[in-house]
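Removed: one protein chain of the complex. Kept in place: all other protein chains.
And then chain A:
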Amino acid sequence: MTSTAQELHPAPTLEPGRTILELKGLEKRYPGTHALKPVNLAFKSGEIHAIVGENGAGKSTLIKLLTGVMPRTSGDVIWEGKPEALATPHEAMALGINAVHQEVVLCRHLTVAANMFLGEENSRYGILQQRAMVKDAQKIIDDLGFDLPAHVVLGDLTIGQQQLIAAARATVRGTKFLIFDEPTAYLTRKEADQLFKLIRRLKGEGVTIIYISHRMEEVFELADRVSVLRDGTLVGTRNIAETNDAELVKMMINRSIEQVYHKEHFTPGAMIVEAKNLSGKGFENVSLSVRAGEIVGLYGLIGAGRSEFVTTLYGRHRKSAGQILWEGKPVQVNSEHDAIRLGMALAPESRRDQGLCLNLPVGLNLNLPIYKRISSNMLISGAKEKAEADRQIAGLRIKTPTRSALASSLSGGNQQKIVIGKWLAHGAKLFIFDEPTVGVDVGTKAEIYRLFGALLSKGAGIILISSYLPEVYELADTLHVFRRGKLVATHGFRTANHEDILTQALAEKQEKLGGQK
């Protein structure tokens, strides 16, 4: 094989509007879960087809069936008029179907270029053409307008950047049919815009696209048609021009939501934590404070130093300068253990790596921080353990057959609920939520925000990190904007407008980019 992977797949030559892929009674059962009840759906060539639905509705399952990741239980998939088995990822790729899966599944240890061409390496007489591959990868990335290097190790990029690489990679493989499963979950607005540009461009080239998202505005921005899944059943398909937000939400959850961003205001109480000129790896000279009853929002691009700041506060990393005051007194937080003992709780941003023990049961994951409380002496109280877990599962409507199902078998959004849920019962004074609603559906979002209110009313304070501006904007009493490791602006509740905040988060970068090009 001497050609690059790009040349392997010829450009699609399909007239638009024709049915390219049809699902007939497609069905999937997992042990204990009927994830997808027979679904009939046709995708038209060249359309952007959005799929929306609650966490656990079966969206990702549908994608896994289409890309050969999982075998289907029954039903047919008709591709360009012919039934296809789609038994392996390879088979799907050969047809020109590929997906950017919900969790970034790439190899952290390999370079960007190696990941781009993984499984489709360019080699001559069995010898990898490494330099050529880096060059080709760089060309693809540059073509897409992503300003990223191809020769670096993937694990050194931020999650958002990895997500962009995953998208770029998919375009090489899915030359006819591309699926994006919640691609913007970890992206900032700017990265999301780059991605949207890419998606529109692919559409222009005749590629059919499935777009899954929990963010309605994205669906309306991008899609031509939208299908709604509920409990594994296809509730309906609409042309985007003939529907609206409220109708889709109602179809999704079978009830309507008046207000997603539920905000209660409390009079700020005593000071809980204060960072004074704190510096550390990834951020410098940050001063901010959190009072009881207050939500402090941190907004910025991914990589702006917000997560590094809170993990340092939490004792995960060493601070290099500055001071932390806890309830007015200077403290040393040398480990997570110290932080938890003081009364901090952190729900981290990356659920797969930091937030969950994937191959342990849901109940154990939920109870992990509170085993001290539900055991007497050394022994765990089995009854309390069960009761606590079940209470959380019911309270957050975590979709799982039982509390003893493995965390890995839950849908992405439901895993996220565990990450949040495990701290809610903990009774901490300061809660740090790093991107708490990534991949969470509208109904549950509203539920989580309501729980924020409940925490505040009990006298706790919250640090809320989000790359999703509306979230921090509508919830934070104090909103700090981070840019490249520095705190660059501070606003009160709804005192600035979106535009200004975005500019503050981006400003320097745009100058820099402008200067380069």
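In this text, a residue touches a chain if its C-beta (ideal position, glycine included) is under 8 Å from a C-beta of that chain, and two chains touch if they have at least 3 such contacts; residues count from 1.
Note that in this section contacts and distances are computed from a predicted model.
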| item | value |
| --- | --- |
| Protein that the absent chain corresponds to, by UniProt name, given "Cobalamin-binding protein", "L-lactate dehydrogenase complex protein LldE", "Nitrate reductase subunit beta" or "ABC transporter permease" | "ABC transporter permease" |
| Option from A:151, A:230 or A:397 whose C-beta touches the chain left out | A:151 |
| Residue in contact with the excluded chain [from A:73, A:123, A:138 or A:490] | A:123 |
| Touching residue (missing chain; options A:41, A:78 or A:110) | A:110 |
| Hidden partner chain, touching residue among A:62, A:140, A:273 or A:302 | A:302 |
| Chain A residues that touch the omitted chain in the full complex | 67, 69, 88-90, 93, 101, 105-110, 114, 118-121, 123, 126-128, 130, 146-149, 151-153, 156-158, 161, 190-191, 301-303, 484, 508-509, 512-513, 516 |
